[in-house]
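Showing chain A:
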Amino acid sequence: MSFPLLTATAVLPAVGAIATAAVPAARRTAAKWLALAVSLGTLALAVTILVRFDPGGARYQLTESHSWIAAFGVRYELGVDGIAVALIGLTALLVPFVMLAGWHDADQLETGSRRWRPTQGFFALILALEAMVIISFEATDVFLFYIFFEAMLIPLYFLIGGFGDRAHEHGEKAASTQRSYAAVKFLLYNLAGGLIMLAAVIGLYVVAGSFSLTEIAQARANGSLHMATDVERWLFLGFFFAFAVKAPLWPLHTWLPNAMQESTAPVAVLITAVVDKVGTFAMLRFCLQLFPEASKWATPVILVLALISIIYGALLAVGQRDIKRLIAYASISHFGFIIMGIFAMTSQGQSGATLYMVNHGLSTAVLMLIAGFLISRRGSRLIADYGGVQKVAPVLAGTFLIGSLATLSLPGLAPFVSEFLVLVGTFTRYPAIGIAATFGIVLAALYSLVLYQRTMTGPVKKEVSAMPDLRVRELVVVAPLVVLLIFLGVYPKPVADIVNPAVKQTLSDVHKTDPKPEVEAAK
Partner candidate 1 sequence: MNPVNYLYLAALLFTIGATGVLIRRNAIVIFMCIELMLNACNLALVAFSRMHGNLDGQIIAFFTMVVAAAEVVVGLAIIVSLFRSRHSASVDDASLMKL
Partner candidate 2 sequence: MENLIALLIAAPLLGAAVLLVGGRRLDAVGHWIGTLLAAVSFGIGLVLFADLLGRSADQRTLTQHLFSWIPVAGFQADVTFRLDQLSMTFVLLITGVGSLIHLYSVGYMEHDERRRRFFGYLNLFLAAMLLLVLADNYLLLYFGWEGVGLASYLLIGFWQHKPGAATAAKKAFLVNRVGDMGLAIAIMLMFATFGTFAFGPVFSHAGDTSEGRLTAIALMLLLAACGKSAQVPLQSWLGDAMEGPTPVSALIHAATMVTAGVYLIVRSAAVFNGAPSAQLVVTVVGAVTLLFGAIVGCAKDDIKKALAGSTMSQIGYMVLAAGLGPIGYVFAIMHLVTHGFFKAGLFLGAGSVMHGMNDEVDMRKYGGLRKYMPVTFITFGLGYLAIIGFPGLSGFFSKDKIIEAAFAKGGTEGWILGGAALLGAAITAFYMTRVMLLTFFGEERWRNRPTASPAEPDVEPAAEDRGTRAEPHPHESPRVMTIPMIVLAVGSVLGGAFFSIGDRFLHWLEPVTGHSEGNSPLSALTVTAATMVCLAIGVAIAWAQYGRKPVPVVAPRGSLLTRAARRDLLQDDFNHVVLVRGGEHLTRSLVYLDHTLIDGVVNGTAASVGGLSGRMRRLQNGFARSYAVSMFGGAALLVAATLLMRAV
């Protein structure tokens, strides 16, 4: 029995969370450093996974399997394929930056009391969230996945509701009420989705008699497990609903803008860049593998919904007055692309979708974190309160511009690769939808540039005239991400090579092959 690498990667942050929470109130700086160290350790482990993972090898690698709750037929089964590896890497990579970015977010809540330790809480919650996200990426047992899929709501819920922006246009009282509204909305949406899924999970067990993804997929493949059509469809809907809420897919998206708007920028990044990815990831891993037929059956509707998300999200982003809301709606648009890529059922589409998950994580992180720095300086989230920042804080503006350009997926920056792959992949099978989706790239340019123009250019507003440029800590956060954006935009091969085999597998699960080019087909 080799070293349980996957378990370790999840356990380390969990233990770190407990340790951080246990740090006495007086030593809050120590708590911060401890948490940061733990997240870096996790990153190291994630890198180890990346190294140990062999793209050409078995489907699930580094697998671990132990009996857990025999009574429910639940096993503790872990294993990663290329998609999971990529997303674990993303998670482990982002968390340290998020922590650095949110270094002082909890300070404002310090009351100096001995018992109340918001700083420790903040960092411990982030670590706990990381642990749960990572294990849900690793789980190959449906039940195990479900447990953490649900459980991760709790730390995030406290992160959203407990820590908000320093300033608010309607004062602190309104801020706290809006915050808790956002938190409750977030939790109820996702809990509802999760509980629907719970019914489906139970149903799955009743039908399949097992929770093991590999077993069920295999049984389905060799026909030893037959599902009645309507049963499969119902179960699929149960699963998909939960994932669509998490993702989020129109029209289940309305929790996201509130949540991102009210939470601090780092937490907002965790929401879109990390947690929501679990939803799209799960579509790829569970919906398609467990219910191939139903997936194909549902594809048209889902593609249309995804298309709506793309256009709708972009249009609403244009109409926003609040920076964070704008980014939230932009994310909704991007998730539309991801889901579209997944259900286009072509290798370009799905590879693109997976790359998109990673790239979108990076681009949103850059944009949102810088927006956070901006907001913390000016104390307002309203776009109208800014202007001419470029003049006083060129570096901030420059990086923000790069973030915006990434959001509108400019070639040379990572998101372009994935977005174009998704479009091509969709186009080859559903030309109309593919073309319609390309309108998204125009709208994306619109909202990104409007945001940049209104905040950064034009005459310098009085309130921002004294705004300091990026500090060292902030630069340390932003610079590596920007570099990564550019690198993956020019040379995405490393990630693509890891992802492609897994996608190939998934496609073979749903018995789909890429459509032949018209020329060859003619021959």
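We take it that a residue touches a chain if its C-beta (ideal position, glycine included) is under 8 Å from a C-beta of that chain, and two chains touch if they have at least 3 such contacts; residues count from 1.
Selection rule, in plain terms: all candidates are chains of the complex that A comes from, given by their letters.
Keep in mind that what you see is a predicted model, and the values were worked out from it rather than measured.
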item: Candidate number, among 1 or 2, whose chain touches chain A in this complex; value: 2
item: Contact set on chain A toward candidate 2 in their complex; value: 188-189, 251, 253-254, 312, 315-316, 318-320, 347-348, 351-352, 388, 390-391, 398, 405, 410-412, 417, 420-421, 423-424, 427-428, 431, 434-435, 438-439, 441-442, 445-446, 449-450, 453, 456-460, 490-493, 496-497, 500, 503-504, 514-520, 522
